[in-house]
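What you see is the complex with one protein chain gone and the rest in place.
The letters A and B name the chains in turn, as written, and every chain counts its residues from 1.
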Amino acid sequence: MIDGSILDVRNIAKDFTLHAQGGARLAVFAGVGFTLAPGDCLVLSGPSGIGKSTLMRMIYGNFRCQSGEILVRHGDEVIDVANAHPHRILDIRRTTMGYVSQFLRVIPRVATLDVVMEPALAQGIPATEARARAELLLAQLRIPESLWGLSPVTFSGGEQQRVNLARGFAARYPLMLLDEPTASLDAKNRETVIEMIGAARDHGTAIIGIFHDADARAQVCNRAFDLSAYAVKAA
Amino acid sequence: MSAQPGGYNFAYLDEQTKRMIRRAILKAVAVPGYQVPFASREMPMPYGWGTGGVQVTAAIITRTDVLKVIDQGSDDTTNAVSIRKFFAKTADVATTERTTDASIIQTRHRIPETPLRRDQIIVYQVPIPEPLRFLEPRETETRRMHALEEYGLMHVKLYEDIARHGHIATTYAYPVKVNGRYVTDPSPTPKFDNPKMDNCPALQLFGAGREKRIYAIPPYTEVKSLDFEDHPFEVQTWEESCALCGAGDTFLDEVITDDRGGRMFVCSDSDFCSQRRSAGHTGVQSPEAAE
Partner (left out) sequence: MSLFCYAEPLLSAEGITKTFGRITGCADVNLDLYAGEVLGIVGESGSGKSTLLRCLSAAVTPDAGTVSYTLRQGGTKDVHAMGDAERRMLMRTDWAFVHQNPRDGLRMHVSAGGNVGERLMAVGERHYGDIRGCAGEWLAKVEIAENRIDDLPVTFSGGMQQRLQIARNLVTHPRLAFMDEPTGGLDVSVQARLLDLLRGLVSDLGLAAIVVTHDLAVARHLSHRLMVMKQGRVVETGLTDQVLDDPQHPYSQLLVSSILRA
């Protein structure tokens, strides 16, 4: 792995085999590779359906790699997420790599504040500090205090996404994966999120983002990676 | 063997059976408080009437022994009388009502008030030898618990008592730990008698005929009643003294004297009470006091 880089994606390929449908094979992409250093904010670009979210999920360990390596600098070690023991990946997700998906996965009975605090608590940050951070973020993202004690299950899509973002930024990670962070946000909140991403980047966080919004892209990203070049053409 | 009345062997049991029982007794003495299984024989009295105690006594009694039999502390109840007659007939041994004169004392439900001596043996009649039985019905499990010294469940029983009644409500067959190892059922003697078992100079033997178990507490063995630090073991006390002999530190029986609620408290140990009366002690209801 290159000195100073935090992520090194090497020659990865993804396809899906649908056993329930006679073993139909869907190839998504192949030969994908790039590296990322602290302070890089990389945008994944390409048309819808090309596999941007898929690539992000592979880096996070949520999707399997059919070939290749995904090397992450985790503390003093370098770990290949594509082939690591799940136990190691859990540790990477706890302290090194954060992921804000497009949709918040809601558990109906957990209060918003607890949802946002959880990743910070998992890192061992004391409850008082975790709570303070969570409250600050929720306030910045304009979630009314009256909602903090409620579960996000009844919130609007936009509100849920802001809770998701607050949760993503409550803990500090050297590497962050953001999938459409500004989708379903109004102008004010979009600005806030762009600021938050920019601030993280300036602090040395390495970021990979999928931005539908060209404006956000322009403001925060300093690198780009076009996935279309690696897509496998449908037969 | 000399000719016995009715053709019975000495003390009823055949010699091989006695040997088997003596082996069980030796094993029991070697492991204080441990229940030794034995091949309980059919006796000429039904289960529940002291067959275990009778078999133990029959195995150890010799021609020179002097036998006392008590039931609830008294020598003249039906059971005590029957068993005493049984041994008088099949072993032709001397019998007595005086604790101090006896070499073997067979008992149901009480320990004599008179302290026992090194040359005496006390034989207890035991209905259910397993102290854990009512909490854990499986024999496989209780044997395991004894083997591995897992007695938490015994304390659960005491806990339940305190939770339900505010105090440990067990007043008889109060579980004890023998020699720091086995939890044992002292037989249905009142907990008042438990302290007498501790460091007792006499050999204590326990026989359960229906359940086919023998256990023993050798002389001078530590016997400790189970309790909690904040609910320590306590014996029963009475406000009254014995109405006949005035004793204030014995186990008292309540006797109803008439239909108008009249009652009096007398020593349960009939021999002890009569010894005191012979020595001149009186109580509030002694014939002398009435004058």
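What we mean here is this: contacts are C-beta pairs under 8 Å (C-beta built on N, C-alpha and C of every residue); 3 or more make two chains touch, one makes a residue touch a chain.
The shown structure was predicted, so the numbers you read here are calculated from the model rather than taken from an experiment.
Contacts of the undisplayed chain with the visible chains, over the whole complex, involve A, B. Residue-wise, the contact with the chain that is not shown comes from B:Leu153, picked out of B:Met20, B:Val66, B:Leu153 or B:Val235. Within the complete assembly, A:Arg94 is the residue of A:Arg94, A:Arg172 or A:Arg223 that touches the hidden chain. Of the residues in subunit A, those that touch the hidden partner chain are 16-20, 57, 61-64, 85-87, 89-91, 94, 107-110, 121-122, 124.
Residues of subunit B in touch with the missing chain: 135, 144, 148, 150-153, 155-156, 159-160, 162-164, 228-231.
Definition applied: only the chains that are shown with their structure count from here on.
Taking each chain's centre as the mean of its C-alpha atoms, subunit A lies 78 Å from subunit B.
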